[in-house]
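Yeah, one chain of the complex is gone here, protein chain that is, but the others are all in their spots.
And then chain A:
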Amino acid sequence: MAGSRMKLELSRVVQGRGRLGVLKELGKTGQCSLEVPGCLLHTHLGTVPHLTQETLRTLSNLPSVTQVTLSNIAEHQEVLEEFKDGVTKFAGLHDTVLYCSLHDPATPCPTGYTTNKTVSVWGSGGRIELTVAKFMALQKTVQPDWYQSMADGETWLNNTSRKRVRKSVDRTLAHLDECLLVHQQSQELEGVEVFGVVEGGDILEERVRSSRETAKRPVAGFCLDGLQTGSMDQALRTQLITAVTKELPEDKPRLLQGVGRPDEVLACVEAGVDLFESFFPFQVTERGCALSFSFDISLDPELAVLELDEERGTSGETQQNGDLNPDDQSLMTSFEINLKDQRYKDDFRPLVEGCVCYCCQNHQRAYLHHLLVTNELLAGVLLMIHNTAHYHAFFSALREALANDKLDVLKTRVLGESGGRQKDLTDTDKSE
């Protein structure tokens, strides 16, 4: 029976300032919990990109919920059916709650293949078409602790027509109802939770309609889809999320898909989002960059501003935040440093001073620069370790800021005056 065993215990709710709390009784044993606002652990088939369990274990305080995606899993359905014990065991994971999403947020997929009855995912061998029946069959082999229901979210392109947006809302609701029906009849999915997916593109009325209707179904929480980085500017995103969360029950979690940039995370938390997917560190790693933005709120605010100026210097670039190309996720943000840059060739400092991750404790920027220039595999490993540590520490700081009424301080720290604009990978700004 779908429904909700997971419990969202909120300790603070401030309108327009976000919610703070704990998502409890997660997993089939009901023993796990996840602090919110928080993020899930993004993986490829249960593996954090580039990392074996040995290297992963150098990280502490990782989220207790692991995310896997059907885009990685669908092609292995037969294997999983024969294995019988679900993806958690297949991947050699223990003590984790498994969340299964449809798409991989790190890799936007081709559009134009969704129909009334199907959505498609892209595996290593090409496109795999999913009906609700196949989708649910997959969930039975994956055996997640919780999953998002099948959804049509192809509304993020510019110029998506109203008609198309309406269709995505209708289809997604229909898919949800079908999924729930199968779910309720499946003994294998006993104790597994389902999230409904809110669609509606950039159209306010459709967003409201989708939220209202989805909220009527017996789901454990809500995924907010079609709002990913690159689909719209943050102002619109905030407006839409605010409208959506008004229609959703307070006591159920809201998971925002496809948004991971620190500035966007902060804004979306203020708009009422509880959970995010942690694919951003992976994207930063893939472009050879290291997260370097500060989120230290323990400093004297005045001192903090001075330090900030020192760090950022006179960067000079004033690029728009708005016209981002969702296909070009390789564009660097102001939250990271590009280690391929010549300036790091003989920089013997750690990636981030004071960072306690394995990479910063053992290696220097010059070494990472060398690894990137020579195309060595270790670059990905070390960067992934650092970026993951940095990102999850940011979320910790976010929760702390909310608990202590320091969100504004955090925002100043993270965003500075620039507000987190994008820059070119070849940017040779004088900061750093």
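One rule holds for everything that comes next: contacts are C-beta pairs under 8 Å (C-beta built on N, C-alpha and C of every residue); 3 or more make two chains touch, one makes a residue touch a chain; residues count from 1.
The working rule: contacts and distances are computed from a predicted model.
Engineer: Quick one: find the hidden chain's UniProt protein name among "Myotubularin-related protein 12", "Queuine tRNA-ribosyltransferase catalytic subunit 1", "AP-3 complex subunit sigma-2 isoform X1" or "GATC amidotransferase".
Structural biologist: Per the UniProt record, the undisplayed chain of the complex is "Queuine tRNA-ribosyltransferase catalytic subunit 1".
Engineer: Per the definition of touch given earlier, which of A:K28, A:H44 or A:H103 contacts the omitted chain?
Structural biologist: Final answer for the missing-chain contact: A:H44.
Engineer: Check each of A:K134, A:R164, A:R217 or A:H370 against the chain that is not shown and name the one that touches it.
Structural biologist: Of these options, the touching residue for the absent chain is A:H370.
Engineer: Footprint of the hidden chain on chain A, which residues?
Structural biologist: Contacting residues on chain A, toward the hidden partner: 44-45, 47-55, 58, 72, 75-76, 78-79, 82-83, 90-92, 123-125, 345-346, 348, 358, 362-364, 366-367, 369-371, 373-374, 376-378, 380-382.
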